[in-house]
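First the structure, in the form of structure tokens, and then the observations on it.
With one protein chain withheld, the remaining protein chains of the complex are depicted in position.
Then we have subunit A:
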């Protein structure tokens, strides 16, 4: 039923990384515009909250252990042709997960279009700028140790 044969590759991963951290209100508003133009029905396979267990690797003995669970929202949808859209974000916001899935489905069904490319570019720029700002602040706390 689903186009699950192969991984979407690094481009797909990069897109999903952006969508999962995109600004919520912009993400939802943009997904709405895609839904307006969607042909045919969308089948909702799952739209729920749940938990993702996060393991961590111990640096002393390389043993993986469970750190704890993270609350996530998940949306899993498909169109009539069997294309899959998937969204998962940390936190409790089913609309946000669904918006991510709608954009992912549009990409799977029709490939990139200009509007999606622009949205992704905007959000990528915003996220990079946020990280850059924070890490410049962090860099200001670097210390050099000297023994006398």
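Definition applied: contacts are C-beta pairs under 8 Å (C-beta built on N, C-alpha and C of every residue); 3 or more make two chains touch, one makes a residue touch a chain; residues count from 1.
The working rule: contacts and distances are computed from a predicted model.
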Name under which UniProt lists the unshown chain, selected from "Phosphonate metabolism protein PhnI", "Acetolactate synthase", "NADH-quinone oxidoreductase subunit F" or "Carbohydrate ABC transporter membrane protein 1 (CUT1 family)": "Phosphonate metabolism protein PhnI"
Residue ranges of subunit A at the interface with the undisplayed chain: 2-9, 12-13, 16-17, 20-21, 48-72, 74, 76, 84, 86, 88-92, 104, 131-147
